[in-house]
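Yeah, one chain of the complex is gone here, protein chain that is, but the others are all in their spots.
Up next, subunit A:
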């Protein structure tokens, strides 16, 4: 094991990997800082760049984008009261008052940088300790458990991330159906190809990913920018490094929020936005200075930022050990790993330990790099908020075309990307979840193969899914999460009565 870690470390600090890590983290911070661009969009846009590199180097770049973008969202949250990413929405509550009312933007940004780095490093260490242990448990899983896990992952993301569970279910079913197009791996039959050589190989998830997450979102930005008047903001940032008195004041809050965020990250379907609000709420409950919250309280900033950045390591625990992504961004990372021939799951730790440890080290280094960039270049990054949308939007559109084409050099992929971009624009307006569709496509093959495999094991009996305890637990939780719109209003009524 020690030799694997050494080899992974030397791979992670190779010049190419370090350069990609720095580029990814820097790009992630810039993307996160710009309102209208999301973490998922950043990863989707830069994902095609990974095809030029072998192994995990490109994956580490995407991890850098992931960590950097979550932190970058706090820059516009603090300076403009407009979160760059949904994960930084709670940071506006105390970040903007500290920057604006108290006139201390440097202090707010410094606290946010420190907390983000701490939360990210904390969750990376948890990933290194917990993931191998969970992988040992997952080695006992059979095909029935893996099918139930895939179902669990899709149902949780469906029920949490979409405005309507029914529409999330439709999206998930659509994604699962899309994954069946092409040659069936078990029977060898051609499915839904309609005589097309393109469809024979199945529809790649990359053009769909870029279409749904990037292209459709930029179309929404075109709508949002209508009648918007651009005003250049001039912000003077002084002292960024947090004072010792601030560190002493917020340390326990930072530690608590990091632990909460890591735990929330492990639960599929949750993300930095949920984590940051829960951590803020907890910080307020535990604080002696409750009345300061909402008026520039340092603990308020630190709770949100430690909470949202610690989700990154937490979300990678189920992604690497079970092949179930914790959030939309790790769903894309999962797809990226599979394209590079790295199949997440418990066997990954046994078959490709060097790649696993390289990812662990990459996550740790990405968070450290994010902190270093934040403290040294925050004045540069904060200028990004002044880039007009008339310049940004055309560049992003062009990147979606270039990125899609660079994967397979196929114009058909470009047409698919544009089609799903248009579809995604209307689906977003009508409360569909893009994450559910993408997850359906990514997990569809695994779900079908394990479903069929489990039935072969049981000689056609469906009781295998209900007689195995872990399998039945996951199936029950999946059904409960999908039926939650029916019983959660009842629970809310009961709790309201008790509170009254």
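Note that a contact is a pair of C-beta atoms (placed from the backbone, for glycine too) under 8 Å apart; a residue touches a chain by one contact, two chains touch by 3 or more; residues count from 1.
In this text, contacts and distances are computed from a predicted model.
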So one subunit is absent here. Using its UniProt record, which name fits best from "ATP synthase epsilon chain", "Tripartite tricarboxylate transporter TctB family protein", "Na+/H+ antiporter subunit G" or "2-oxoglutarate oxidoreductase"?
"Tripartite tricarboxylate transporter TctB family protein"
Could you tell which one of A:5, A:200, A:368 or A:418 touches the chain left off the display?
A:418
In the whole complex, not just what's shown, which of A:166, A:243, A:350 or A:473 touches the removed chain?
A:166
With the missing chain put back, which residues of subunit A would touch it? List them for me.
49, 51-52, 166-167, 169-170, 173-174, 176-177, 180, 184, 186-187, 189, 191-192, 219-220, 222-227, 389-391, 393-395, 397-398, 401-402, 405-406, 409, 411, 414-415, 418, 421-422, 425, 429-431, 448, 451-453, 455-461
